[in-house]
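Working notes, beginning with the structure itself.
Left out: one protein chain. Kept in place: all the others.
Entry: chain A
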Amino acid sequence: MKVLVPVKRVVDFNVKVRVKSDGTGVELANVKMSMNPFDEIAVEEALRLKEAGKATEVVVVSIGPAQASETIRTGLAMGADRGILVKAEGNVEPLAVAKILKAVADAEKPGLIILGKQAIDDDSNQTGQMLAALLGWSQATFASKLEVEGSDFKVTREVDGGLQTVKLKGPAIVTTDLRLNEPRYASLPNIMKAKKKPIDDKNASDYGIDLTPHLEVLKTAEPPGRKGGVKVKDVAELVSKLKTEAGVL
């Protein structure tokens, strides 16, 4: 079974982004970019399936600017076999990403596609579900455990009330939650090896998919600020402030 893992290049999770003063977006110049953390978890899970003899090949794919190849290299350094870069400039919405991924899946015929549950930049939490819809495949989002059963899958999902376990008919889409695994760091020898692994260069236009956004971003603004308040000296003062000043007790 081949496993396809879409990986997205995003602003590193440690960066506190700033809104541009003209309201056209957030400041992305000279900001550290990394692989979306949920996608690292997705790559890790695919690699574990391969190491357990359940998967034969792990292919990472990214849609984005030329620099997204760095994100693919990160996946290759972790241990993925090869990469596919689909170049697309500007704002590519989850629906368009899902359409491109469908075209890639039609060509690659994976038995499983593992995505992150959300990208930490746009926080859309859509792409995996949309891809499942377009392919007509089963889906399990927010996975905290994944088991292969022949060509099917057993997945435990993190849901609002606790955990849910479902069985998916393969081929299937799984999206990762934080507790699925702890991703490995790439070792130096593997980083060197990754430089020789193949990355297939494509363009979004190769797939004949219309990338015109359905959502028009009118503006991007700073959220209303919140100022720190006061420090209280002890529990007694805290209780009295909560009671008389804040009125929440």
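In this text, a contact is a pair of C-beta atoms (placed from the backbone, for glycine too) under 8 Å apart; a residue touches a chain by one contact, two chains touch by 3 or more; residues count from 1.
By definition in this document, contacts and distances are computed from a predicted model.
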| item | value |
| --- | --- |
| Chain excluded from display, named as in UniProt, from "ABC-type polar-amino-acid transporter", "tRNA N6-adenosine threonylcarbamoyltransferase", "Xanthine dehydrogenase YagR molybdenum-binding subunit" or "Electron transfer flavoprotein subunit alpha" | "Electron transfer flavoprotein subunit alpha" |
| Positions on chain A where the hidden chain makes contact | 11, 13, 16-19, 26, 38, 93-95, 98, 117-118, 120-134, 136-142, 144, 154, 157-169, 177-179, 213-223, 226, 228-232, 234-236, 238-239, 241-243, 246, 248-249 |
